[in-house]
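Following this message is one structure expressed as structure tokens.
Here the complex is missing a single protein chain, while all its other protein chains stay put.
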Amino acid sequence: MQYFLNKEGAVIIRNVIKAIQANKDYLSEVDGAIGDGDHGINMNKGFSMAAERIEDNHSFSDAAKILGNVLMMEIGGSMGPLYGSFFKTMFKVTKDLEQITAPIYQNMFELALASVKDMGKAEVGDKTLIDTLSPAIEGFKSSMAESSDFKVALIKSIESAKEGRDSTKDMIARIGRAARLGERSIGVLDAGAVSSCLIVEAISLSIISILKST
Amino acid sequence: MQYFLNKEGAVIIRNVIKAIQANKDYLSEVDGAIGDGDHGINMNKGFSMAAERIEDNHSFSDAAKILGNVLMMEIGGSMGPLYGSFFKTMFKVTKDLEQITAPIYQNMFELALASVKDMGKAEVGDKTLIDTLSPAIEGFKSSMAESSDFKVALIKSIESAKEGRDSTKDMIARIGRAARLGERSIGVLDAGAVSSCLIVEAISLSIISILKST
Amino acid sequence: MQRIVNNPDDLVNEMVEGFKLAHPDIIASTPNPRVLKYKNAPVAGKVGIVTGGGSGHKPAFIGYVGENMVDAVAVGEIFSSPTAISFYNAIECADAGKGVAVLYGNYSGDNMNVRMAKEEADDNGILVKTVVANDDVASAPASEPQKRRGVAGEILMWKVGGAKAAMGGDLDEVIAAAQKAIDNTRSVGVGLGPCTIPAVGKPNFQIQPGTMELGIGHHGEPGIKVVDLKTADKMAEMTLDLLLPDLPFKEMDDVVVLISGLGSTPVSELYVFNRKVNEILTSKKIGIHRSYVGNYFTSLDMVGLTLTLMKVDSELKELIDYKTNTVALKQF
Partner (left out) sequence: MQRIVNNPDDLVNEMVEGFKLAHPDIIASTPNPRVLKYKNAPVAGKVGIVTGGGSGHKPAFIGYVGENMVDAVAVGEIFSSPTAISFYNAIECADAGKGVAVLYGNYSGDNMNVRMAKEEADDNGILVKTVVANDDVASAPASEPQKRRGVAGEILMWKVGGAKAAMGGDLDEVIAAAQKAIDNTRSVGVGLGPCTIPAVGKPNFQIQPGTMELGIGHHGEPGIKVVDLKTADKMAEMTLDLLLPDLPFKEMDDVVVLISGLGSTPVSELYVFNRKVNEILTSKKIGIHRSYVGNYFTSLDMVGLTLTLMKVDSELKELIDYKTNTVALKQF
């Protein structure tokens, strides 16, 4: 059985934060094409605030809780509640667990995605971060069904997230600021789809780096 | 002795009005270069209002009074009081006279000019209508001193007015809207100098057309 | 970008600071720098009124804090919902033990953040009920009112809710009055020029000169259509053609008219527009109870206006006419 230790998992959240910080300008640039060009600013602000509060002895659940709370309560806008509920759900599902296995991860991600959908009311096809997060977990699931390998499923999840991100290019935005452009929103990626792809990638690779098996 | 009959003189004011109406667009165009482009609009409005109130049996004094009053009381801005006092003064000087001779004309014009200066506080060189009106009467005076011929002096007055008008081209505006441009106001005519030149010309030619001699 | 700012990231904080300094007679600060309150809030024995939203709509939202209107307000970044914590802190500031009415506009960020603030208030024993404004007829068909955005009509909702609370209404009565206010209110915007978020530095949408966008939203959300720029009179006709059938407003109805500039339109032009609105309403035998014309709810430096009509019965008239003293709206 493959798993990672919750108490070793702060690095996962740390790497998520680093990925966002490193891509701050790129995210704003993507948002600039059809949004208002502040996605990198918004994301960087919230994730960096959380970074200062995460300590070395924190578990994955602790770190996810801190990030989730900062986003949810202190950032505002839409990104705060959306990504906030995403990470807070991850905390809630895992808070009492020592080991996090593939089925637990799958359940956690599905519930986290459900909470984002519940919060933002966006569906697949609306050209939002849902278009990355939804295929990411679908890919994970189908890989697990096929090969039952946590690591393989995580890699598949990254691939599916990227496909999902790229699929937003041909979509008409129906939610958020870009919706103002209608048909003119076709041809460029959605900024939230890009940031959530970075998040899926950072989570998956970090888990692989601390994966154990019995 | 050369003179014109006051009672025959409504045509003088009528022709002044026609000259302004005919040059409405040109005056705005000149004002547009360094002013706000409304001199033709302002002038045409006031002069046309007066046109409707001047009747065939009106004298020069009557007509000048009507035009002066409309400008003074009903137009507003700076043009109203300035040209208003110009024509009202013409009325005041001539109202009790039957015949208007060259000395009377000279006196009337000098007092009218003085009232404009008193009203607007502009002096020769400020790039305003004073730069036309002042040489116009100076030319008239010097011609009278030389040849004592009303008609010759009127023609000289037109020439001097035109020279005065053209002299504004090289001046820096010190009064009115164009003053905002400072040095940049050099190189174009002053709109008021152009309109007052039309006025001097219309007055002079109209007088010549009804001139009598004994 | 010809703007009067320091670091654009500090704009909201500095604006709030400058606002507090200018109006100590009405406004007090709170421990949360993104929450301002009426200096006498919580007002003993009164239901609290809270609102909030993204910045850039000055005088909304903070300009409507004061006597008999809004007790506390949550302030967001430019065009971005305040945090849940700010909404919650505003609720705390407004609560005098009689409950708090959160009266806000229908935007996804605000919906999410208010929902979380309400949960927090529930957990802390503060009774909160909400009304969400959806007066913008251009943002969705009449059959989908839950999709419609809240725009300038929010002001009338705060006015009515605030007056009801001041007159001693309990939470349910205040909520009912505010809901009645917004249910009887319809707005539509016309955009003639875009706006620029200072931190971004350039407009993030365009309106071609010679055209106008009918039904534009308060952040530049797309309208119903882009048409050739019309005269003021024609604009009045077109906007009323959208508003009147929607409620509908009918002969013998009385209305409150609210015309707000979007930021860069000279107020003189709003009055030119009001002249025709007045003429059309009068010709349709619709009575005008009261008119507000000015920059009441703006969108940074956008060019254009919003027209809002509220159908008023005797109850709403009394609440609209009730005295108030805020920075942006004063009535004796």
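For clarity, chains are labelled A, B and C in written order, and residue numbers in each chain start from 1.
The criterion applied here is as follows: contacts are C-beta pairs under 8 Å (C-beta built on N, C-alpha and C of every residue); 3 or more make two chains touch, one makes a residue touch a chain.
Just so we're clear, the structure is a prediction, and the values are computed from it rather than from any experiment.
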The chain left out touches which of the shown chains? B, C
Among B:41, B:111 or B:205, contact with the omitted chain is made only by B:41
Options C:192, C:214 or C:286, residue touching the unrepresented chain: C:192
Which chain C residues touch the hidden chain? 1-6, 11-12, 14-19, 21-23, 55-56, 58-59, 192-193, 207, 209, 212, 229, 231-233, 235, 257, 263-276, 278, 288, 291-295, 298, 300-301, 303-305, 325, 330-332
Those residues of chain B that touch the unshown chain are 32, 35-38, 41-42, 72-78, 80-82, 119-121, 175-177, 179-182
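As a convention for this text, only the chains that are shown with their structure count from here on.
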Shared touching chains for chain A and chain C? none
In terms of CA centroid distance, which chain is the most far removed from chain C? B
Nearest whole angstrom, what separates the Cα centre of chain A from the Cα centre of chain C? 34
Determine the centre-to-centre distance between chain B and chain C, using the mean Cα coordinates as centres, and give it in whole Å. 56
